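Structure first, commentary second.
Up next, chain A:
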Amino acid sequence: MAPILEMRDITKKFPGVLANDHVNLDLNKGEIHALVGENGAGKSTLMNVLFGIYQQEEGQVFYKGDPLNIDNPNDAIDLGIGMVHQHFMLVPPLTVAENIILGEEPTTGFGNLNLSKAIKKIENLSQEYGLNVDPRAKIEDISVGMQQRVEILKALYREAEVLILDEPTAVLTPQEVKGLYKIMNTLVDQGKSIIFITHKLDEVLTVSKRVTVLRDGKSIGTVKTADTSKTELAEMMVGREVVLQVDKTPAEREEVKVEVDNLTADNDRGMPALSGVSFKIHGGEILGVAGVEGNGQTELVEVLTGLRKAKAGSFSLEGQSLFNESAREIKEAKVAHIPEDRHKHGLVLDYTIEDNLILGYHYQAPFAEGINLNFNALDKHAQRLIPEYDIRPRNKNALARSLSGGNQQKIIVAREFDLDPEFLVASQPTRGVDIGAIEFIHKRIIEQRDAGKAVLLVSAELSEIMSLSDRIAVMYEGEIVDIVDANKTTEEEIGLLMTGGKAEQTS
Partner candidate 1 sequence: MEFLTAIFDLGTLRSTLRMATPLMLAAIGGIFSERSGVINIALEGMMLAGAFIAVAISSFTGSAWLGLLGAIVFSGLFALIHAVVSIRYHADQVVSGVALNMLAAGGTVFLLNIFFNTSGTSPSVNALPYWGIFKPTVYLALLIVGVSYYVLYYTSFGLRVRSTGEHPHAADSVGINVNKIRYICVILSGMLAGIAGTHLSLGVLDSFREGMTAGRGFIALAAMIFGKWHPFGALGASLLFGFFQAIQIRLQGVLPIPNAFIQMLPYIFTVIALAGAIGRATPPAASGEPFEKGKR
Partner candidate 2 sequence: DQQQEAKDQQAKEGLKVGIVLSSGGKGDKSFNDSALRGLDRAKEEGIIADYKYIEPKQVSAVEKGLRFLAKRDYDLVIGVGFMQHDAVKKVSSNFSDTNFAIIDSVVKNDNVASLTFKEHEGSFLAGALAALMTTHEEVKGINQQQVVGFLGGMDVPLIHKFELGYTSGVKYINKTEGTNVNVKIAYAGNTPAAFNNPAKGKEIALAQYGAGADIIYHASGGTGGGLFKAAKKTGHYAIGVDSDQDWVEPGHILTSMQKRVDNAVYKIVKKLKNDNFTTGLKVYGLKEGGVALTSLSGLGPMTKIAKDLGDISEEGITKIKEMKARIPDEVKEKIKEIRQKIIAGEIKVPNYLKQNK
């Protein structure tokens, strides 16, 4: 069977990055084709090329055998390609129906919107594919899962034959994920084809027919799902032995250092995000937090580091209450924080390496004397940390913006670890970081533990959690469903817990 869509030798460059390097991909009719690869491998870029948001420098897209130029999303839409973006492309104050018809509005002369016609069509589509959305609701009022179904409807409304789903499951609850599978299957039954991007190999194995693996912007290969395994896929993705083996001596647990009790907090939208989270961390112990993104991990970290006010509960470090203290006071109590999003929180990108290395400590001795900055101290600090943490380039006056992601992360790690913290909160510490840097950071985290510090490690990468943690807390819908011993558990068990499985099992 000839593929409905082929991408041949696609090359796409960004300043300083070869995001796609002669990538090949072909998609058959009625197929769910998984696209996998580590963060930054080039998946989204490839799809954006296909959808006309980016233009490739080299290579060609063929649709039903014909070569095409897709210059903008309109071209793609006209060809029957629909895309559900990793970051939703919905306009919050508009209704579902308005979002769906945007750009393809049904009109009755003079550009007069025919909303009732649209709503009818949407209701029909929604029924046909079991999507269950209310066309009149405003986007800002509906759940993330519903928003995603709106995105899918948007593509269906445009009569998409090929549907690109970029990491659709990252934000979904397990039930919603199951619902999505059902929808995807309905779609392919109706003859549509789907490109499905995910980081979760289980999902790949569950729904896809074939898998294409990208690594560092190159296509490593395409395999039939039936003929492959998780280990093989992981190896293709990473390019070597899968499980990140970390040299780790058994934990030497000391006294309890961190006590968190009954934390309750809301998210940015005022919805409950944490409900009664409790745990203890001993000195010399790493507590991993596993969970599907969006189950309260972000809010937990923010509460513990002073970036978010909790509504109730308690949090203390070595008996000193830090509950709802400011970020500054928490830092002063020797809590270090590697933030989830380094661009948003960890760095001032237009500051130099030297300046970033004192962020949060800039007002303390020796960096400050009264209100004056002590440039000698700043210089010494930078000259010491840059080689110690292998930050490249070795120029303290380079702007953080000009560094690669891994080196940016090293600035944060250097700064936070140099504080000699008592409690280290590390959130997605290796996201978007290359392998070498990952190992480096992992080693440093273990060093902290071995020095008797308490570590809270939050990560979306289960393998990271598994290999570093001493105990693992699993979060689901704002609660810790269980805390298990890392040595006595399996990925399967954690995976089950992450989907709220425990509750199902025990009840």
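Criterion applied: all candidates are chains of the complex that A comes from, given by their letters.
Keep in mind that, in the parts below, contacts are C-beta pairs under 8 Å (C-beta built on N, C-alpha and C of every residue); 3 or more make two chains touch, one makes a residue touch a chain; residues count from 1.
Quantities reported herein were computed from a predicted structural model and do not represent experimental measurements.
Asks: In the complex, what candidate makes contact with chain A, out of 1 or 2?
Replies: Answer for chain A: candidate 1.
Asks: Any idea which chain A residues touch candidate 1 in the complex?
Replies: 48, 51, 53-54, 72-74, 77, 83, 85, 87-94, 98-99, 101-105, 107, 110-113, 154
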